[in-house]
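Working notes for the structure below.
Every protein chain except one is present and positioned as in the full complex.
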Amino acid sequence: MAEKTNLQAIHDTLWAAMKEDERVLIMGEDVGAKGGVFRVTADFLEEFGEERVVDTPLAELAIVGVGIGMAANGLLPVCEIQFADFIHPAFDQIVSEAARIRYRSNNHWSCPMVIRAPYGGGIHGALYHSQSIEAFFAHVPGLKVLAPSTPYDTAGLLYSAIHDPDPVIFLEHKKLYRLVKGEVPDKLFKLPIGKGEIKREGRDLTIFAYGLMLHQALEAAERVAADGIEVEVLDPRSLTPLDEELLLDSVKKTSKLLIIYEDNEFGGYGAEIAAIVADKAFMDLDAPIKRVAGPMVPAMPYNGPQQDWFMPSVDDIEDAIRELADF
Amino acid sequence: MAEKTNLQAIHDTLWAAMKEDERVLIMGEDVGAKGGVFRVTADFLEEFGEERVVDTPLAELAIVGVGIGMAANGLLPVCEIQFADFIHPAFDQIVSEAARIRYRSNNHWSCPMVIRAPYGGGIHGALYHSQSIEAFFAHVPGLKVLAPSTPYDTAGLLYSAIHDPDPVIFLEHKKLYRLVKGEVPDKLFKLPIGKGEIKREGRDLTIFAYGLMLHQALEAAERVAADGIEVEVLDPRSLTPLDEELLLDSVKKTSKLLIIYEDNEFGGYGAEIAAIVADKAFMDLDAPIKRVAGPMVPAMPYNGPQQDWFMPSVDDIEDAIRELADF
Amino acid sequence: MIEIERVGMDEVVAGSHVNHEAVGLTREDVLELFRLMVLTRRLDERSEQVQRQGKTAFYISGRGQEATQIGCAYAMEPGKDWFLPYYRDFGIMLAVGATPRDLALALFAKKDDPASGARQMPAHFGHRDYNVFTSSSPVSTQIPQAAGIAYASKLRGEDAVCYVAFGEGGSSKGDFHEGLNFAAIWKSPVIFLCQNNRYAISVGQEKQMAVEDVASRAIGYGMPGVVVDGQDVLAVYKVTKEAVDRARRGEGPTLIEAKTYRIVPHSSDDDDRLYRTREEVDTYRTSQDPIVRLRTYILENELATDEELDHIDKEALAHVDEALDWAEQQPDPVAEEAALYVFAEA
Partner (left out) sequence: MIEIERVGMDEVVAGSHVNHEAVGLTREDVLELFRLMVLTRRLDERSEQVQRQGKTAFYISGRGQEATQIGCAYAMEPGKDWFLPYYRDFGIMLAVGATPRDLALALFAKKDDPASGARQMPAHFGHRDYNVFTSSSPVSTQIPQAAGIAYASKLRGEDAVCYVAFGEGGSSKGDFHEGLNFAAIWKSPVIFLCQNNRYAISVGQEKQMAVEDVASRAIGYGMPGVVVDGQDVLAVYKVTKEAVDRARRGEGPTLIEAKTYRIVPHSSDDDDRLYRTREEVDTYRTSQDPIVRLRTYILENELATDEELDHIDKEALAHVDEALDWAEQQPDPVAEEAALYVFAEA
């Protein structure tokens, strides 16, 4: 075991996975000599060569489209989208193509690829270097969408993703790259895709959160614990497939649900969580299902005051907890 | 007033809007000599000429991207995407660009354009000529998403959309093009964007539905009325902005909500409706919020048995009504 | 600056611009080309009939483009090479090994359709047995995918080549640009075949592009570009063979543009009288029909008699009839099986 950041966990997992299996290959903009704009692939070029650490043209559609072809022909490509905000030119290749290769061919073909995308705000990235994109992809059957938020989960799920037989969107919160540290096993290991984890036990209400918001939720939970409010914090880790059982069990126990996400509220991923619970755990609920999420403006501004205005804060979460606990 | 199909309502509204205002222009694949694959623009080329009825190259990204430029420079473009399924190559131009022109320029620039997209299934269109796409766009601040389902609503909302100062995604259900008929005023008229309508009054439960599902819901409501179950059917018409008041008032009255949509269930548009009601009308609810929606397979198959398996049917809706009414 | 090559474009001929022996083909090869083209045509005609009879829901056709498809496929090595056809590529499918029965199963939307189990419309080809990758409706998405398939072959040191087809309309999409650019940079072994049939549904080439030749774009990617008479199967064979040889030698991709013509409406949903004259279509229905051209060549060169060719034709038709009759009787897909294969089944 070693103490690592999320960034190191990704770097080391990719490195070991490439060492172990020749089929694994990295591609994206600036992944080579520069080692990626976040330095996730630092030193990969020297070790694995330019044919397995492919600096692509500035062309996201091609990054994914070419990746689909590689996957069809026996490789296990890991495609890097430099910022999640720039995944949209590849939307058609992901949604119409990658997600359906298996289904549309009646299981004759498949698309074992990983698309890594650094997402999320709070880093002065402004309108186009801050976005959350999970809602678009979690809605699409045929894709798995992972959003691990600790070094351990990140390492285990990335390795599982690389060897998953189907396409996986792997979301990495930029602000968490270096913010959190944690123990990670020295050897490659897999975590099951589709399993969430209770990151904190509690009985007064359930918080559902991932990414930066998970860590903010844990902080808010600490704060209110001083006043005897015991919050259970559920980290889904895998957005699809969702660990529905864990969610329903937790709500059954606490009878209250608070959903937190950084993305724009309306039609965001958390809406589905509310819908599931409002159907399948309705009788267990003692209070309205609440959400703390990004406001309905296109994305977060660059300037400090307006960026802060956009981002759900620990204070916002704390307020929501207290209000719901009092209900 | 004249009796028209949805298709005629669109044709006639576009025609009159172009006659009235030189800034209005149509562009898309095959909109010219062929008059569109659904014949929505039949005879437009002769009347308005090839510079205002623009047959574009096979390039959806350009259809929208060029449209944004036209809108910036004083025109009111109506872009046709031949099938909603093919809108994805333009995803970036819609989501990153059109939706944000006003916001990112702090109100100095705007993007008054309409993107028409025939959507929906049940027409043997298979995986790529049947899809619903509203969930992707309704989530995006800066876009208005309309899904009118009767000739009257279609005519009034299309005219409003053309003169709206911001970008509008205008969804036309393909199976409804010729299926329903209704009275439409002879003159151009506007319906307010953001207002829903109760298409059928009732007090036992509320159904929220649009598109083909609206008509199926009305049919199912008729069936159960024979047994004394009175269903209220709410047609949002505008998916964003949403007429939240109408929704909450209806649920307040009936205490039960059934949401119906053709799109894949998980993370679909209806999830947001459930989430809003589970928060803001929780205390009014007497039963779980239920959904009847498309299954979680990538899209509907071509062959008859499997297409039917995919599509929510009047029977499915009827069953769901009865179950919820009995709750 | 690289110039694009032009083969068979200087004059209009009744037979072929190319001699079969000069390009290494035997009499048997030529008759096989003829058989494949006729088989494709007869399957196409009968497919149209069954659709008109209401037995199938949809019909789309490569009629008129048989020389382009068969000539190209014949220069490749089925079993070893890869294929990403587009929806008119019935000829490619038959040439790489798919049977009329395979294709008929898709027409009748039957359970055993090897492409998709009738999940997709007919002509959305795919066939694992013959390295035909699954295809979809959104135009041109297959182009970057082909670059990826070829990249993988090369990375492993194999000399397999990847075929990918699209129309001149499809060449307008970003996928074309990004795919060709990637393949050129990495010298991936791809044959990019643009089947330029002058129309994208109703949109004529002059509203699709401001150039005469899609192949001229090869210059901007740094790969060879070739324009060939797409009604001349031997000419198409010749230029494809050269491109395949280059690709196998590690010299990278080629963009081939075959000038052809769609002599039928876009599909069973289209009425082409709305946008083109009958006169225009007629030339391609008669003297410029690729089967007429090959027949003329065969007779001119006395490779077979009229009777022998008619016999091949009759056999092809019988083959097709048998396949359609058989397919019609096959079981439909099972409704609930639509739930399968969203992901790998455990």
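As written, the chains take the letters A, B and C, and residue 1 is the first residue of each chain.
FYI, a contact is a pair of C-beta atoms (placed from the backbone, for glycine too) under 8 Å apart; a residue touches a chain by one contact, two chains touch by 3 or more.
Note that the coordinates shown come from a computational prediction; the quantities given were computed from them, not determined experimentally.
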item: Neighbouring shown chains of the undisplayed chain, as defined at the top; value: A, B, C
item: Residue among C:116, C:181 or C:196 that touches the chain left out of view; value: C:181
item: Option from A:32, A:270 or A:312 whose C-beta touches the chain left out; value: A:32
item: Residue of B:93, B:132, B:238 or B:303 touching the missing chain in the full complex; value: B:93
item: Positions on subunit A contacted by the hidden chain, ascending; value: 29-30, 32-35, 37, 55-62, 85-86, 88-89, 124-129, 295-298, 301-306, 308-310
item: Residues from subunit C at the interface with the omitted partner, ascending; value: 1, 3-4, 172-178, 181, 184-185, 187, 206-211, 214, 216-223, 252
item: Residues in subunit B touching the chain absent from view; value: 25, 51-52, 54, 56-57, 59, 61-62, 64-75, 77, 89, 92-93, 96-97, 100-110, 141-142, 144, 165-166
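Quick note on the criterion: only the chains that are shown with their structure count from here on.
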item: Subunit B-subunit C separation of Cα centroids, rounded to whole Å; value: 37
item: Rounded Å distance between subunit A and subunit B, as computed from the means of their C-alpha atoms; value: 30
item: Residue list for subunit C, restricted to those that touch at least two other chains; value: 116, 119-120, 124, 136, 138, 174-175, 342
item: Numbers and ranges of subunit B residues touching at least 2 other chains; value: 85, 88-89, 127-128, 296-298
